[in-house]
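Below: one structure in structure tokens.
One chain of protein is taken out of this complex; the other chains stay put.
We just call them A and B in the order they show up, numbering each chain from 1.
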Amino acid sequence: MTDMASPDPGQEHAAPLLSVRDLHVTYRGAEGGVPAVRGVSFDLAAGETLGLAGESGCGKSTLAGAILRLLPKGTTVTGEVLLNGEDVLTMKPGRLRAVRWTEAAIVFQGALHGLNPVQRIGAQVAEPLEVHGRAEGSKAKVAELLEVVGIPARRAAEYPHQLSGGQRQRVLIALALACDPSLLIADEPTTALDVMVQAQVLDLLEKLQRELGLAVVFITHDLSTLAANCERIAVMYAGRIVEEGPSRDVFRSPAHPYAAALAAAFPVIGDMRYRRAPSGLGGDPPDPRAIPSGCSFHPRCSVALPACTTDEIELRIVGPGRRAACVHAGEAVSAG
Amino acid sequence: MTVSGRRVAWRRRRRAFAAAWSDYRHSTPGMIGLVVLVLIVAMALAAPLLASEADLRAIYAVDNPRWATPSEYGPLGTDNLGRSVWAQFVWGARISLLVGFAATVIAIVIGSLVGIVSGFFGGIPSALLMRLTEWFLVIPFLPLAIVLAAILGPSVWNIILVIGITSWPATARVIRAQVLSVKERLYIERSRALGASSGHLMNRHVLPNVSPLILANLTLTVPVAILSETTLSFLGLGDPTRASWGKMLDEAFSAGALTRNAWWYYLPPGLGIMAVVLAFVLIGQALEEILDPRLKEGRS
Partner (left out) sequence: MTEPLLSLRDIHVRFAGRKGAVARAVDGVDLDVQPGEVLALVGESGWGKTTLARTILGLERPAEGEVRFRGTALSYDTASLRRYRRAVQMVFQDPTGSLNPRQTIYEAVAEGLRIQKIPGDEAARVAEALSRSGLRPPERFMPLYPYEVSGGQRQRVVIAGAMALEPELIVADEPVSSLDASVRGEILQLMLSLVRETGVTILVVTHDLGLAWNIADRIAVMYLGRIVEQGTTEELLDDPRHPYTRALLSVVPEMDRMTPQVLQGEAPDPTRIPSGCRFHPRCPVAEERCKETDPELQAVDGVDPGHRAACILLGAP
């Protein structure tokens, strides 16, 4: 699981495949709006991998849904989501449907629920093909997709419960690839899988990314997995990006205290600093309905200043390609 | 350390009850049902104040006009024997409600016990209990009730017994299903790991988690029991010495009140039964809405 291939330097000047600008997503709640995403911006070039790290309530799954406008009715979305230059948020429904799956696709989490338990695997993988008018030769395409993800084509006739968790996750990947998208959004694709199976799925994603030139947004709470599999990482907390930069740097020497706490939750084996010294944060990640004032991390922050309770901090530059939203950014914050 | 754990728990429970009551008050249908029920129960309890019991006896009614309309005699006129319909209505409410509640209590107690024990233990005892339950469920209520009433003889307490015996299986079934699911929950396993006995588990964990369901079942069983009593009395199996709404309907029917259009005789008991049943249904629905979020463990 070494680094993915870096993008061609010439491409850095080309328009990014995905460009998210100042995205705000507010759900309709019983007592007013619930802000799930509060001003997120990032770019993703073709063939690049971005890891989105965060825990429950940070808005990462909402962000994934927003990119393809898969959010429930009544949700307010502002900002821009430029996919190949077109704003997904202002697309007409017809164009949106055409774009979904053919340009960008999502691999959902929880292989248990992503598949219809009473439909055969082959039929489910064929569905996007039918929806997008590519039903011709779909059987062959389904067989090809299954082989690509490492499932023998003859198993297309089976039902989800006959497959193991790892195999179901692969089917979901095959589903996502059905219409040859250029962007894959993987939402917790390896959570709830065994360590070895996780490694298999990650290997598969890396192979696909290499061979098909896919751009991947990898969403998970496991910062160490992102460090090993993505070029860049963005850490989300309470609906905002609090740190972003090259993955190794963010994991090994995080600049934001939350990123540091998250990194410390994944001890590096062999590193004596982690031996018999678990470090963790008190409290819970904030409920989007009750986000603390000022810097939303201040209640759990060990280096909070009085100003942190009132002032929201913007992302500031802490190094080449690195930014962090902390008043201490620029000073060294230890990784624990 | 002066804080007593039990007192703390009770305080929380009282507060939870008060919160539930305030929720209930906001439910219009629930309040309507409650008001109607309270009125009818109050009327039944106040029967001696509202109508003399003597007015129920035919021998004392010899001098009364027969089939008198409400404008001619008393609040609700008289029946074919000159007895005051109002007196029958008010006193009859007592029997209908008494049978309804008492039979329900019997049914719920037996049903819950069977449901909890068979759901919790499984194996042969459960299989036996379930076969028994199913036997009762399969036999049609009316023939069974008729046979039992005929064997036991017509008296209020026997009717209560009959209805109770024939109603518990439905409760048992529902409770057992819930117990089966509660039994698998992790906190039961944890309690076992702490050394709990089966009795402790059933009493402290299963029962409290099943009690909302029991309550809901109760509010639905009472109207069924009242209707059963009505049916049995209407068929002449009720206690002939006591007035009840079902008996009123029976006598109205056989005396030809329908053809005579003596609406004051058959409408009051009919409407009365409808009102009680509806009241319970409204209360039951309101309770379900309130208890359900609590069943979902407080917060989504």
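Convention: a residue touches a chain if its C-beta (ideal position, glycine included) is under 8 Å from a C-beta of that chain, and two chains touch if they have at least 3 such contacts.
None of the values given here were measured: they were computed from a predicted structure.
Engineer: Which of these, A:V148, A:V197, A:I291 or A:V327, touches the one chain of the complex that we don't see?
Structural biologist: Residue touching the absent chain, from the options given: A:V197.
Engineer: Among A:P35, A:G122 or A:G166, choose the residue that contacts the chain missing from this document, as touch is defined above.
Structural biologist: Checking the options A:P35, A:G122 or A:G166, the one contacting the hidden chain is A:G166.
Engineer: For the chain that's not shown, point to the residue among A:L262, A:I313 or A:C326 touching it.
Structural biologist: Candidates A:L262, A:I313 or A:C326; residue touching the omitted chain: A:L262.
Engineer: Considering the whole complex, which of A:H221, A:R240, A:H256 or A:H298 touches the chain not shown?
Structural biologist: Touching the chain that is not displayed is residue A:H221.
Engineer: Could you please point out the chain A residues that touch the chain left off the display?
Structural biologist: Looking at chain A, the ones touching the missing chain are residues 1, 55-56, 164, 166, 194-200, 203, 221-225, 227-229, 251, 258, 261-262, 264-270, 274-285.
Engineer: Residues on chain B that touch the omitted chain in the whole complex?
Structural biologist: Interface with the chain not displayed, on the chain B side: 1, 3-5, 8-9, 11-12, 185-187, 189-197, 200, 204-205, 208-209, 297-299.
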